[in-house]
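Here the complex is missing a single protein chain, while all its other protein chains stay put.
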Amino acid sequence: MNSVLVNLPFIIVVILLAIGFYTIGFKRNLIKIIIGIEIVEGAVNMFIVALGYIKGGYAPIYTQAPPEAVENMVLPTPQALTLTSIVIGVAVTALMLAFAVNIYKSYGTLDVNKVRRLRG
Amino acid sequence: MIEQLPALIIAIPLLGAFVAPFFKKHYKAVAIWGIIITGVTLVVSILLANEVLTRGIMVYVFGAERPTLVLPSGYTVPIRIMFEIDALGAFMAISATLMSFIGALYSYSHVAHESGLEKYYSLLLLLEVGILGMVLTGDLFNLFVFMEIAGISGAALVGFRSYRGEANEAGI
Partner (left out) sequence: MTTTIIRTMTRILSPLILVFGLYIILHGHLTPGGGFQGGAVFASGLALLIVGFERKRVKSLFEKAPLSFIESIGALGFLGIGLIGLATYTFLKNFIANSGFLFGSSTPEGINPGYLNTGGTLSYLNIFVGLKVLAGLTSIVLIFFLILGRERDE
């Protein structure tokens, strides 16, 4: 039971990845596929942040910290990488939604099996 | 001046890509601006290749004086963003800037009747920044960031003519 509690973030990352990939592969509406890509992106960000945990550590900020927290801070480098990844995820989502709106205006439908005018 | 070249090869197209949305309706002017910026980048990359072939590998650090600055607690890992330019990178940089220059020359007349042309040149210059950054970087995280810049700019550039359906389908 203790090892499940310690590894709980990683188990949830695997569950979210499974749900995300199922949504990308098996759904027909374009908006649902975009939501599936978003779920996978959230799972990857959570994985990167959960890698940097030190047991019993404090938040890595120097302003008004408790005095025993100077050497016992959680690693701050994965948090910077995750911030960049979240920004990139926002930009990709905005671009995908703009494309989806234009597809609806010119094809009249959002079904992936019918948006097939381009071949090869 | 010669030591600051790796920063200039990223900064000049970035400056061009952010000044280009100021030309709202003068389509000839923004085309000429695109040709000027890609031409200057081509000259800088040829100078960089010349430098690398005669003097060896160049390492450039963003924001410190020497590339071996260490943390005060004693770690000996270089802690800045670094660009490392060797012969393979210089060859790929010449190829990428040559392709961008030819693309800008050809689109002087190919897209002359579209609307919103300043966004087209801004996206083209951002794509060039992404490819050059991918080629000239020194660690994996920079590779990821510049690959994202190139990917998003490329996808937006593919779906540019949005009055028919196929461009949007190709973009998504």
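Just so it is clear, A and B label the chains in written order, and each chain counts residues from 1 on its own.
Note that a contact is a pair of C-beta atoms (placed from the backbone, for glycine too) under 8 Å apart; a residue touches a chain by one contact, two chains touch by 3 or more.
This is a predicted model, so every value here is computed, not measured.
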Revision key, fill the gap. Note that chain A touches the chain not displayed via residues 61-65, 67, 69-70, 83, 87, 90, 94, 97, 101
Practice item. Determine and list the chain B residues touching the chain excluded from the picture. Key: 4, 7-8, 11, 14-15, 18-19, 21-22, 60-65
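Following the convention adopted for this analysis, only the chains that are shown with their structure count from here on.
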Point to revise | Complex contact set, residues of chain A against chain B | key: 30, 81, 84, 88, 91-92, 95-96, 99-100, 102-103, 106-107, 115, 117-118
Study note, to complete from the structure: In their shared complex, chain A is touched by residues of chain B numbered 141, 145, 148, 152, 155-156, 159, 162, 164-166, 168-172
